[in-house]
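Removed: one protein chain of the complex. Kept in place: all other protein chains.
Then we have chain A:
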Amino acid sequence: MMARALLTVILGLSLLLAGAAASWAAAPPTLSDPQVPLAHSLAAFRQAVRPGGPGKDGIPAIDRPRFVSASEADAWLASGDRVIGLYRDGEARAYPQRVLVWHEIVNDVVAGESLAITYCPLTGSALGFRRGDSEFGVSGRLLNSNLVMYDRATDSEWPQLLGVAIDGSLVGRGLVPERLVWTTWEAWRARHPGTRVLSRDTGYVRNYRRDPYGDYNPVAGYYRPESRRLFPVMAEDTRLPPKAMVLAFREAEGAAAVSLPALREAGMVRLTLGERAYAYVVIHDPELDTGWVFRTSAGQAIDPASLRFGPGGVSGPGIEALEPVNAFQVMWFAWAGFHPDTLLVGEGGVP
């Protein structure tokens, strides 16, 4: 009798351990020391999470994405429609905003790498992450108005803009980012004529001709820079209108945002972060209307006139030696909510 009970306990424990090991094996690749400055403790972030309305997976991620050619997409995408672009090892993909607004996450494989393409309409942010054998889903919860994702291997919770798990077995670990570009269909198509485009055949029925929040072409409704946010945030900063789009990046030493009108006008912005004054250069890409960020040394000269823009981003004398830093566009209120100490370049004009 005693032996049978012991055997049952051992078997149960083994099954539990095997289950945990299997979910860990399928967990997304993570960094134990994410290069993300945390303005609050993970417990404070957890406490600030709010229900968004729909339940877990109420906004369904696209797990088996289908793609169409650029000429097929021309039939339903207008030149000024926003797309989220990805270029990796010679493959270009465009994920139309009007499709992603209904799904928020695409679990895709591009050039052999499993990636999660994520988009939060409430914060206007598109970020890519490596996902390994796991998939990501929409938790239905928000932090600073921003999408909280979960990974289906460990059920850990990841605010999209933070990219660091705030709950679950991967708590404190960071995801590996992948650069995405927020631009127009016309600009992306011109840069990548052979791009594939996420199809509207998603397996779900949605009205892909309409965005429930407003419009980006032209900007209207919720997306107007001066319009108000809908959900609470942990910190407010009125240096810019709430939904002004900024190009943002961060490393362990600090966070920075560059206002887009200022970047457009300046063409190139240099800035330093942290006590040790790490230097960065932000280069405006006039065709895609985005920025490319590099870590640099203070005196390193870059001649803007010699820069070229191609499928992989910016190139030119001196660029290859620099270390690229992931950057993305995001609404100002959300960036300031996560990074209240952020440096802001271009407040009220050109730096």
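In the analysis below, contacts are C-beta pairs under 8 Å (C-beta built on N, C-alpha and C of every residue); 3 or more make two chains touch, one makes a residue touch a chain; residues count from 1.
The working rule: contacts and distances are computed from a predicted model.
K.L.:
Pick from "Branched-chain amino acid ABC transporter permease", "Ribose import ATP-binding protein RbsA", "Acyl-CoA dehydrogenase FadE" or "Transmembrane protein" the UniProt protein name of the chain that isn't shown here.
P.N.:
Listed in its UniProt record, the absent chain's protein name reads "Transmembrane protein".
K.L.:
Of the residues listed, A:221, A:261 or A:310, which one is in contact with the missing chain?
P.N.:
A:221
K.L.:
Just to verify: which one of A:229, A:250 or A:339 makes contact with the chain not shown?
P.N.:
Only one of A:229, A:250 or A:339 touches the chain omitted from view, namely A:229.
K.L.:
Taking the full complex into account, find the residue in A:58, A:80 or A:193 that is in contact with the omitted chain.
P.N.:
Here the residue in touch with the unshown chain is A:58.
K.L.:
Of the listed residues A:80, A:194 or A:212, which contacts the missing chain in the full complex?
P.N.:
A:212
K.L.:
Need a quick check: the contact residues on chain A for the chain that isn't drawn.
P.N.:
So the residues of chain A touching the unseen chain are 50-55, 58-60, 101-102, 104, 121-122, 142, 203-207, 209-210, 212-214, 221-222, 227-232.
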